[in-house]
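Only one protein chain is missing; all other protein chains are in place.
Note that the chains take the letters A and B in the order they are written out, and that residue 1 is the start of every chain.
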Amino acid sequence: MTTLLALDFPPVSHVTEWPDIFFEGSPLAINKVVILMWVSVAIAFVFMWAAGRNFQMVPGRFQGVGESFIDFIRNGIIMQTIGKDGLGYTPFLGTLFVFIMICNAWGIIPALQMPVTARIALPALLSIMVWVIFNVVGVIKNGLFGYLKSVLFPPGVPWPLYILVTPIEFVSVFFVRPLSLAVRLFANMLAGHLLLVSFAVLTTAMFEFFPLAAILPGAVLIAMTLFEVLVIFLQAYIFTILAAVYIGGAIHPEH
Amino acid sequence: MRRFRLLFAGLAVVLLGLVAGVGTAHAVSEEELREECIHILEEGGTVDDCHEAPSPILPEANEVLWGGIAFLVLLLLLWKFGYPAMAKGLDDRAERIRSDLEAADTAKNEAEATRAEYEDQLRGAREEATRMRDDARAEMDDYKAQRRAEIDAELAEYRERAKAEADAAKGQALADVKAEVAALAIGAAEQVVQKSLDRDTNVALVESYIDSVDARG
Partner (left out) sequence: MLDLVTLAATEAGELEAGLTAIGRGIVYVGAAAGPGVGIGIVVGNAIQAMARQPESAGMVRTTMFLGIAFTEALALFGFVLAFIISG
């Protein structure tokens, strides 16, 4: 508990750690974050299912959104990074995007206010998944030796520089990539959540002290929430497009 | 759609209530904390260990597990049920647009071909008409020339014949005149011979004879 100007700010763990509800203490323990994950799965699936259930030539409301979503994944992400032969990754990247976005979005849903991705578990898991996929794809497409050669010895570099470049590339591709992918999403969402919590605490304290004084922090809280809307979308987009970039780099090593 | 919307709203409300009712994060009672601290101290920890909250950057096993299951389930569901319908619909639409465009193209080509054909036909007909007119004119000219030649020939023949007839008539007339003159001469000579008169009588005789011939002729 940090005390600043006579205000009690809860420590970080207190705003992101949730007690177990079912199966307490076991590896299958269910807490609020796990429930939100499953609600995200349900929402994403029900939405896409409703969008594609009764496909019509002239799209309705659900179908229109679903179509523009798939179009966004195909033309906005895959065509710009992998190219035409990456279209087979549409289901994977689409799932990644929609799951991360809904999991992020819980951070600004009133009464729930907990981005699932502000826990390191989900970002770490997804980034490891992406790491495994792009390495496996690279090895399948180029062979183990060809893939390692394309990663560790990028063409167009004078050979003495390989002494410097190769270790850097090795660390960058095999360690920094997954780490930064996970940390980027996690830290962005955690930072956003902490900002919201801080301003919520501030607003409450101000309101208890003198209601009119709460106007300023309250306004900032609302502005921050709107900013979070942008972050929610942007982080899902960046995670997905980076996954696509890594997969594309493994498929076409010359780029 | 309406039923689906109601279902969805109900689901959302139930889950909202369930999750919101879970309470605040890390809401552990003070007594539990105290007991936990005593437990830690008994196991040889220091007082600081009691106050230590779990690090926020270490993953919890249960969240990793459930997150993995949730993501894989969603991936499978979307891959099997969500995506194919959408992709098929989109591809169908693209296919339909393409085929529509192709059909429009074909129709346009056909129309153009028909028009070209009509134009060809029209041009052919026009050419035919011109040709026929020219033929007719040529035929007419031929006929005219032929007729003219025929008429000319006929005329020439007529003229020839008329001339021949005239010549013949003339010859006949000359012959007649000659015969007449001879007869006259003979008659006059007879008269002269029979009377053998003086000259005045002879002249008078010839003149009276000629007069009688004139009166006769």
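Methods note: a contact is a pair of C-beta atoms (placed from the backbone, for glycine too) under 8 Å apart; a residue touches a chain by one contact, two chains touch by 3 or more.
Just so it is clear, the structure is predicted and the values come from calculations on it, not from any experiment.
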Among shown chains, those touching the left-out chain: A, B
Option from A:Leu148, A:Ala187, A:Ala200 or A:Val220 whose C-beta touches the chain left out: A:Ala187
Contact with the hidden chain (one of A:Ile21, A:Val65, A:Val139 or A:Val245): A:Val245
Touching residues on chain A - with respect to the absent chain: 1, 12, 76, 80-81, 180, 183-184, 186-188, 190-191, 234, 237-238, 241-242, 245
Those residues of chain B which, in the complete complex, touch the missing chain: 30, 33-34, 37, 47-48, 50-52, 55-57
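As a convention for this text, only the chains that are shown with their structure count from here on.
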For chain A paired with chain B, centre-to-centre distance based on mean C-alpha positions, whole Å: 62
Chain B-facing residues of chain A, complex: 11-21, 26-42, 44-46, 48-53, 55-57, 63, 66-67, 70-71, 90-92, 94-95, 98-99, 111-112, 114, 116, 119-122, 124-126, 129, 186, 190
Residue numbers on chain B that touch chain A, as the complex places them: 4, 8, 11, 15-16, 18-20, 22-23, 25-28, 53-68, 70-71, 73-75, 77-79, 81-90, 92-93, 96
